[in-house]
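What follows is a short report on a single structure.
Every protein chain of the complex appears in place save one, which is left out.
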């Protein structure tokens, strides 16, 4: 039985919460596992640091930050709400907060898209599988790993715990908004977390807020909305992501083709990446050896690969020369075929040098029983004990409720915008540019 | 001739200076070179992020930050001090500020120590050699690369420019203190840079400050002193550095020994690191392919190396299990032989599992003509036109002037502190612990 | 001719802008006039400090802050937009920014309501009248005072200058939002002023913004909206304002009645306040002697006044015991007669112990040519040179555009909520409470 407090709490210095307070041996042991330490080598925002150069922070800091928020909430609940909150839920909440991202791989978004993995499933696999994490959890009690995994899977019986870890105001979102705002240097992500934590309350059916916290919660929802539009959707980092995706696609093709070749691609892929490109399921052990460094190192090597497309894309990626983009709509999307043809004419294989990429987020929604994944709405307690939903109280939230933020873009090589006069493809480029107005795709004016 | 302003200034969002303002085509072009982009892949504080997890920022941000401070200073000088400051020095100052760290390699300190390189020499080589950086600089004017290199070498004729780039209050130090304080989350590194920049003045012999800026400059010197003691000297990150140094030493030995073996180490070293371990000088091109990712990736691979020392050290490093340490003095240092013997007795090769490591900094000094590298002291202008040196005005600075901060430590495996009762080496460990009191080395009490 | 720069700029330390830079003799001289120094004795937010105890800052800080923003803008315009911006407008802009609030009296809102004054008219009177301010302005040039006054009156011919001083993104609003957020300790008022100032541009018809500043301007508009709802409309400080208004009303009645009495009220009113209550227009000299201290001192004295209503209201005011309030609507307002009657029944004269008070703000509007005072809308410049209005680009701003924020309340003595069982007026209080649900006025349930 390991769920004991340590005598002298340990602290980690943290720029967001000042200190992360570690009071349980389990938490300390989990942090010290190789699986958790791997998170130091996975950037929180992936390639976004190519635009916001401060945003080089890793998932390690975010994970201990989410834990710290959970620690503050459960301490507050233990102290004030013993009637509605069961203090035995404390440890499972803290552990789930700490481990919620432990399955994230390098460049997660791109990775999952290409290789069909699911970081939440891998998180549960790490918790339940043959890992140092599992060993530590199992020392708490036989069913403890399973409890933690079910919180991640949102099937845990106590809705308070599930909502603290996964809901529209959970420890994950609160930490990443503050943290990403801090490291990018944007101000939009800031909100008054102290106020939110003081007014958060357990209820029999989950989590609600005292009406006194309404403006702080409103500000949090608006901040999140602004961060999506201004940071997470940034077209330049998506131009880098597209490069990365095309690099990995190309390598996979070359690797798999090389089985039939006299000269295999093994040297170019190395022992860590090979299992990823082999045509069989990736083992957990192999997955856990992958991190940002591995991909970056091999892209570095691929700069000298004999395949001209792979080496060119790799040089663009490391030299930070992203694909350019323009905004498109459902109305203008049919014109993309013509643009792809022009890119092809200029000598760029459109499969690797163009892409369509949609960024999407639903900033807030109330509970809609009939949709696929109904959301837990944000509720406030009034003086007479009744509840009211956030968008019913806030004009700003009402304006964005249920409306998806969507940014659809077409990516292409920067060379297409070349305006040097004596260029070989001057006419092609000129035609291409005639489709663009205010950085958006338009039907060219016939006379131009 | 390329020293032209760009029509619409470009900005980079920066957490320290809010925005980095880019107003010259040369600056933009330099930032876009592969040599400069490589700085994104070299952490500013190396392995310090293993202790201060926020400090994952790269030398890229610091370099553009130092540039931004130089930009603000030269703008101010151009506007107010045209009589003493030559505005033609603006561009060379900005470029030198931007490029001052471009030669830094991964884990610089460890690297230079082991491989005998000098990052300042490499910076000059990048500026003068066959590089994209050089090509851009040469477009400004034929002698421009040489001018920039001489600023880095501190041989440039204008002492104002040299002191802005390298002195006790230069753009490098001002940026890294603010930046490291921000990313570590410590408060000690903060100071009032606006005040320092407003009171900084060119003089015929260099840079001085208006007396109205005295307290801001004092606070800066004290902040720097505190950052050294609390962040840069941190014993835990030095425990990681020692591991790293021993890993690379071991690899070099194995690699060089393997030339005579039937099975070479090539697979374990790969194309990027091989030139480093070969017994011939490292070429600039090969140097520029190295970054943090490469080292981290191979340490990842070396976790499975057949050599038990290399694989164990690599696992400790990636699992963040640093060597432990105690403070030593010249008086207690003679006892280290006994400690090394005990470590050996416990089964750890002392060459790889112990180390002596001294951290040193001279926080401030006035001008001392007879020492090897005399420092430019910090001077203030009084109302009557006379100068006074900082420590003459500040009690706090006087207390630390000319006194080295020094932290001498002995590193050893954490296992030596094991207190489990039925341990095989229980007596060895007990004897070892008898040498330690309050985390410092002491002569054991004979009766204990 | 006095529009000369001073040799060494002077600085005032400021928590919002770090330093206020004074570079013109005129600005320094204006700050040193008695009329401007009086602003130190007038709180920026009046009685709001009774709720947000940090908000004790005066109009002096705000005035020099607005000036500092204007200084930064004009410096930027002078440097980059010489083609569209006439640098001769610099001084009139700075002076108008500095003096825009110089006519504000103590507790302005209450004061103007009761005594029919207009602080903008008084500002112009100070600029044009027989004052130290006028003397200094006239030394710049004969028509300079008139130019400054016409900027305040919005009749100045250059729309750029007028909009910098009075528009939906002017130096006044930008400073007070940041300042009030800082001193109240609320986070909502913060926005990225540096970004706004860098993207602000003079145009032939006024002021516009580069599209790159859109999110910063959006955030500013949302911040202002939030500050109104959460700080400026706060019901508790309005409960104090109502007390203040009733105190002054009562004093005026007593004072004017006492002319016919053997014992005049002179002692209770004193030499500074007497001119205010005399039945003749208030002279500028007398107005300029009034400040917060004078009112607070006489309310202190009035605590011992023989009139029981005046002494009671004064004790409530200084003891910070505001009237309580409930929200009302046009639908529920007809019930107020009944409530006033109940207050009367409980022994409180409703004229002095109840009030209806409406807080109103229009957070943003676009240009509407047909309304009484059309607003200058916030416009952005796109890449192709066209303009777009803010709410056309921002979902959040579109949600609040043209919609007034309105908070209607009824104020009454806290005693009416008394629930002590054996109270003399227990039934009256119970009936009164039956009208209230969730702090709002409702029709009582007949059965209750």
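A, B and C are the chain letters, set down in written order, and residue numbers restart from 1 in every chain.
The rule is short, and it goes like this: contacts are C-beta pairs under 8 Å (C-beta built on N, C-alpha and C of every residue); 3 or more make two chains touch, one makes a residue touch a chain.
This one's a predicted model, so the numbers in the text were calculated from it and none came from an experiment.
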item: Candidate in contact with the missing chain, chosen from B:96, B:136, B:276 or B:400; value: B:400
item: Touch criterion as defined above, residue of C:135, C:300 or C:329 at the omitted chain; value: C:300
item: Residue, one of C:23, C:58, C:311 or C:395, that touches the chain absent here; value: C:58
item: Residues belonging to chain C that touch the chain removed from view; value: 12-16, 18, 32-34, 37-38, 40-41, 49-54, 56-58, 60-61, 64, 182-186, 267, 270-272, 289, 291-294, 296-297, 300-301, 315, 318-321
item: Interface with the unshown chain - residue positions in chain A; value: 11, 18-19, 192, 194-195, 198, 212
item: Interface residues of chain B (partner: the chain not displayed); value: 187-188, 190-192, 215, 218-219, 222, 225-226, 229-230, 382-384, 386, 395-396, 398-400, 403, 437-439
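Please note the rule applied: only the chains that are shown with their structure count from here on.
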item: Fitted rotation between chain A and its twin chain B in degrees, CA, nearest 5; value: 180
item: Gap in Å, rounded to a whole number, between the CA centres of chain C and chain A; value: 44
item: CA centroid of chain A to CA centroid of chain B, Å; value: 31
item: Whole-Å separation of chain centres (CA-atom averages), chain B against chain C; value: 52
item: Interface hub residues of chain A, defined as touching at least two other chains; value: none
